[in-house]
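Below: the structure, in structure tokens.
Heads up, one of the protein chains got dropped from this complex, but the rest are sitting where they should.
Right, chain A next:
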Amino acid sequence: MAQPVVQTIHRDPALFWWILLPITVVMILTGILRHYAMTLLQTAPKKQTLAQLRQQRSLVRGITLRTNANVLSPSSFQSRKAYMVQAYQEGKFLADPEARGKPRPNPMSDPAAMEGMMGMMKGNFAMMVPQTLIMGWINAFFSGFVIMKLPFPLTPQFKSMLQSGVGTRDLDVRWVSSLSWYFLTLFGLQPVYNFILGSNNSANQVTQQMAQMNPGAGMMGPEQDPDKLFLNEAENLEVMEHRWILDGVEDRLLAKYGL
């Protein structure tokens, strides 16, 4: 069997100046715009009452005590643990002591939960709108002809997506239209954003979608019963094994210096 004929297409060099470059510049500018839009859309955390703040921070205090227990001497850890466990079990830190043991209200009716959902909606919105606009722009202006050849082969399944509007049956899949350059920039521009905007930018929708898979795991959501969280933390403190970091420090020191 003969070697398949290598298809060559002569293209106008002006394609680079009028298609590749504009798409790239628009993608970079959209990323920067999205970053600043997300920064501006972020709502400041709502001001909480003193009791709510105390409830939240005292739970964090218990967790901090548990993670850093190693640096405390046994006696000081025991006294802290005794105080925290007792206070947790009595519900001393609860913002609303009367609501203890009652079922929680429906999260849909809670305004704080609605606020969180609105924030997520805004994030999705800021991602969807530019994506749709740019894809529409590319389809309207630059569809119907191939502009470049990919340096690696693809399976024929990609033909309909990457050669949209070309409509030649036998053309190699490696010849692609401008929409595929859009996809390449969509995935490949993250380093460019990193260098322009710093590492914690919110310019790329792909990374954002990945981050949204587990939103705020371990945070104290408004729908959780604080009393249950406190009792849970009290139990964690009760069962934890405490080991002082300075146990046997003399032996370690002597071993380290070989005496």
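One rule holds for everything that comes next: contacts are C-beta pairs under 8 Å (C-beta built on N, C-alpha and C of every residue); 3 or more make two chains touch, one makes a residue touch a chain; residues count from 1.
Please note the rule applied: contacts and distances are computed from a predicted model.
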{"item": "Missing subunit (named according to UniProt) among the choices \"Phosphatidylinositol N-acetylglucosaminyltransferase subunit C\", \"ER membrane protein complex subunit 6\", \"Nuclear cap-binding protein subunit 2\" or \"GPI transamidase subunit PIG-U\"", "value": "\"ER membrane protein complex subunit 6\""}
{"item": "Which residue of A:45, A:156, A:191 or A:258 touches the chain not shown here", "value": "A:191"}
{"item": "Residues of chain A in contact with the chain not shown", "value": "8, 16, 20, 70, 147-153, 181, 184-185, 187-191, 194-195, 199, 241, 243, 245, 252"}
